[in-house]
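All protein chains but one are shown in place.
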Amino acid sequence: MKVGIIGSTGYAGQQLTALLINHKEVEIDFMMSNSQVGTDFSDIYGRFAPFLKGKRENVLIGSDEMLERIKSCQAVFLALPHGQSENYIRKFKDEMKLDDLVVIDLGSDFRYKNQELKPVYGLTEINRENIAKSNLIANPGCYPTAAALAIIPLLKEEGMIMDGFPIVIDAKSGMSGAGKNLNTGSLFCEVFGNSYPYKIGVHQHTDEIENSLNEFSLFEKNDNVVQFTPNIIPVNRGIIENIYIKPGKEVSEEALVDLYEAFYKDEVFVEVLRDNLPNIAKVANTNNCQIAVKYDQRTGMIVVVSAIDNLIKGAAGQAVQNFNVRFGFDEMTGLMYSPAHL
Amino acid sequence: MKVGIIGSTGYAGQQLTALLINHKEVEIDFMMSNSQVGTDFSDIYGRFAPFLKGKRENVLIGSDEMLERIKSCQAVFLALPHGQSENYIRKFKDEMKLDDLVVIDLGSDFRYKNQELKPVYGLTEINRENIAKSNLIANPGCYPTAAALAIIPLLKEEGMIMDGFPIVIDAKSGMSGAGKNLNTGSLFCEVFGNSYPYKIGVHQHTDEIENSLNEFSLFEKNDNVVQFTPNIIPVNRGIIENIYIKPGKEVSEEALVDLYEAFYKDEVFVEVLRDNLPNIAKVANTNNCQIAVKYDQRTGMIVVVSAIDNLIKGAAGQAVQNFNVRFGFDEMTGLMYSPAHL
Amino acid sequence: MKVGIIGSTGYAGQQLTALLINHKEVEIDFMMSNSQVGTDFSDIYGRFAPFLKGKRENVLIGSDEMLERIKSCQAVFLALPHGQSENYIRKFKDEMKLDDLVVIDLGSDFRYKNQELKPVYGLTEINRENIAKSNLIANPGCYPTAAALAIIPLLKEEGMIMDGFPIVIDAKSGMSGAGKNLNTGSLFCEVFGNSYPYKIGVHQHTDEIENSLNEFSLFEKNDNVVQFTPNIIPVNRGIIENIYIKPGKEVSEEALVDLYEAFYKDEVFVEVLRDNLPNIAKVANTNNCQIAVKYDQRTGMIVVVSAIDNLIKGAAGQAVQNFNVRFGFDEMTGLMYSPAHL
Partner (left out) sequence: MKVGIIGSTGYAGQQLTALLINHKEVEIDFMMSNSQVGTDFSDIYGRFAPFLKGKRENVLIGSDEMLERIKSCQAVFLALPHGQSENYIRKFKDEMKLDDLVVIDLGSDFRYKNQELKPVYGLTEINRENIAKSNLIANPGCYPTAAALAIIPLLKEEGMIMDGFPIVIDAKSGMSGAGKNLNTGSLFCEVFGNSYPYKIGVHQHTDEIENSLNEFSLFEKNDNVVQFTPNIIPVNRGIIENIYIKPGKEVSEEALVDLYEAFYKDEVFVEVLRDNLPNIAKVANTNNCQIAVKYDQRTGMIVVVSAIDNLIKGAAGQAVQNFNVRFGFDEMTGLMYSPAHL
């Protein structure tokens, strides 16, 4: 099956490329990068040379050639800076009438926005049925993926989250989440030995998290309020979030763990830990999400810990997972290589 | 003034040694390490060679010799693993009757424990008057220092913290906080690229934080409840904490910042940031605490961010600061060198 | 095909396990670890849970059970600390007479030692024919792999290395090369921000490098002398070596690059770079070796740069490659997944 990649040279894009190379059902037809037309992808990312050097698709194309090539593709992935995919997708759908083209957008342009194009929110484990039928999949953001997978099980039972208590999410992310843009704050010397919160209460993912919680709540109540703080930590990849929730009724840690285990019992990419806590090293380079749920009897608070790889489950991996769901492939296709501990 | 150091070879101990070498009023009389008697301190920590090589105090002594030498010291610092200072201090005070010896304990043995020996809690900015009169100063823990300095201003005004809402503290610490013990989890390869929470709700500093908040509250109410999560981040030194508080009355960000600025207006080591947020790089290698306070109107939550160097303001630096207070030296003595940004 | 792993819990061992899980021709029959009998491997290395949890081979066995199980295996990999594999292998070969068992030893016990057991040196690209016929393969060390692949092409042409000029090898390695042993020097805080040479001129790999150069030289002269300096750099995996050689005759950079390209033209795992230099990021998580050769006309010196992943091409990956050669599988089997840049 021929697929195209628009925006392959960013950190999420190159991760997507790495996964699609491993995907036995996929033939990468083109990689587009307007800023580097004609460049070999494997010259930018040397690790890809053994897989791509000398192949036609290794040469980055521009949007003109893309508009030709896409006609023979069945799916296209967009891994562009936020705000840049809307125009392409409108062109494919409104102008070129590529109704059968399956579009998977890793950006935020169609997450609870531009709803007239009928995007579905690509949180695979939660929204699988709709994903399977959609030709426009808005792949979730990295922070929202870890948060939603950690909170939604509690929204399936009434009263688990007390009204009036915001859900506090304290999230730590590796620097690849900031992309390859040239900012002084992204220089090695500025991040090495450092860590800090940013955009407290105003990060764009706050809305996305609240929207996803409201969409997938089983109850009428649609007013989940989230206090979200993203933090930078000096690693290249990985997200770990501590989530603090005041339950609206009596709970026990045992019952909570049971609830999570039951909720995710058929999911290969979500692991509920019973005896220990997630960490980034356990999920980095995988499409897995690890979740632990603790109940602090003394304070009456639930603490959920959730870890993913921001570039895989938080971006490219979930995109491939959604692609698999949409086309009826085994959901694990291309995602089940076994990475080492380090 | 002659001082001794018991436990100089741990990470906090060597930091203390570095500071005391710079302290113009201090003569280090001895460094004790029972496990490395006879070893040159500068052989363990090569950076100290230009300052100590060839000097008598460079040779680590054992407890027998210490018990002799301490008689001629005016102050002693203990930087021992938790639980190991009580016996020494009881010996000095109960058995040897060294009533005039000023003891500054960097361990936890006398923090809200063993109160019959009348220790005072060494949170300098908050408890200065008592520290100035005490011969047994229980130096605060690293996490509690950053937390208490960030929360106590709110406890000076009635109703600033709503009853029934635990104060959520999500704290990130560099690995030096774990000490020099040989655990697999402390190996470079296990921490590199990793981050994780630990001891959720059960870390020993939870009690210490609650006790300090209750001790220094202006109000009768002594039931501050803290939900504390420590996290490891892959840096060597530094702590940064995000603290989530539901106010019990109407507040504004502007008024909150004013309150903090007023509270700390005479403090040289606490900086209230108005336009940006603390980060570890801004406080590492200093005795400073940086605090920012934000109010999220949408959620009605206060978020306080607090950053310190865990080995300095969170341990050795505050110990020296307390020493200065106790002996009437300028509080900045030995603590005001200017470190570079990197 | 059933294979066993002896010593799976070290850093090389877990990397080997990760690779063998991906290997379509392999069934891991057992993993042995005398110090952790009965423990789940996936409890030590959480990333393996989706692949191993609940499976019989996930439970680490001891040597007694191993001696039973090995009888039904066709191959066994040993990833033990140096000096510990000899006894096992003598038992298999001398005592148990498991003549058909293919033994691949990742340790140093049979590298140019214990030659009466007829081990072959498992430098795949150079010694492929002998490896294909041997039942005892001594897998090369990490530093020697990068060095030998970088130097041997020069030994195929007479006079390329001047007599009397030692070959200077300055090699940098990530910390996983030091294994999981508990040493103060391996603690995160001791390696973070640090770098240093060690064992100058006396590292055990010096001999191995010289022996391999002598074994695979085309000429009678067997007196290659190597000045070898290993250095620690603060990364988890990867080796990069700068090699300084005085040529014994006139050369040009162009001719040298041609020579290397010709030498490795059929090799999928060795890439000769023409326009840029290797770095660790380009080979980490792969079985590739990248080599660049420069000639400095001003000084008359050749500088060869060689980079590998110490745990893969320098240990577990080359072991799997040798396994493939020995059993006639495509040499790339299990080694050709595409890792992302980060």
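For reference, chains read A, B and C in written order, and residue numbers begin at 1 within each chain.
Everything that follows uses one rule, which is that a contact is a pair of C-beta atoms (placed from the backbone, for glycine too) under 8 Å apart; a residue touches a chain by one contact, two chains touch by 3 or more.
Keep in mind that this is a model prediction, so the values were computed, not measured.
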{"item": "Contact with the hidden chain (one of B:85, B:108, B:135 or B:176)", "value": "B:176"}
{"item": "Which of B:151, B:226, B:281 or B:325 contacts the chain that the document leaves out", "value": "B:281"}
{"item": "Contact partner of the left-out chain, one of C:97, C:133 or C:298", "value": "C:298"}
{"item": "Missing-chain contacts mapped onto subunit A", "value": "11, 175-176, 180, 182-184, 186-193, 234-236"}
{"item": "Residues in subunit C touching the chain absent from view", "value": "165-166, 168, 170, 172, 189-190, 193-198, 200-201, 225-227, 229, 231, 233-238, 240, 242, 244, 246, 277-281, 284, 294, 296, 298-301, 303, 305, 307, 342"}
{"item": "Residue numbers in subunit B that touch the chain omitted from display", "value": "11, 14-15, 18-19, 21-22, 45-51, 176, 192-193, 236-237, 268-269, 271, 276, 279, 281-286, 288, 290, 311, 336-342"}
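Criterion: only the chains that are shown with their structure count from here on.
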{"item": "From subunit A, the most remote chain by mean C-alpha position", "value": "B"}
{"item": "Computed distance of Cα centres, subunit C from subunit B, in Å", "value": "46"}
{"item": "Inter-centroid spacing, subunit B versus subunit A (mean Cα positions, whole Å)", "value": "39"}
{"item": "Shared interface positions of subunit C, touching two or more other chains", "value": "11, 176, 192-193, 236"}
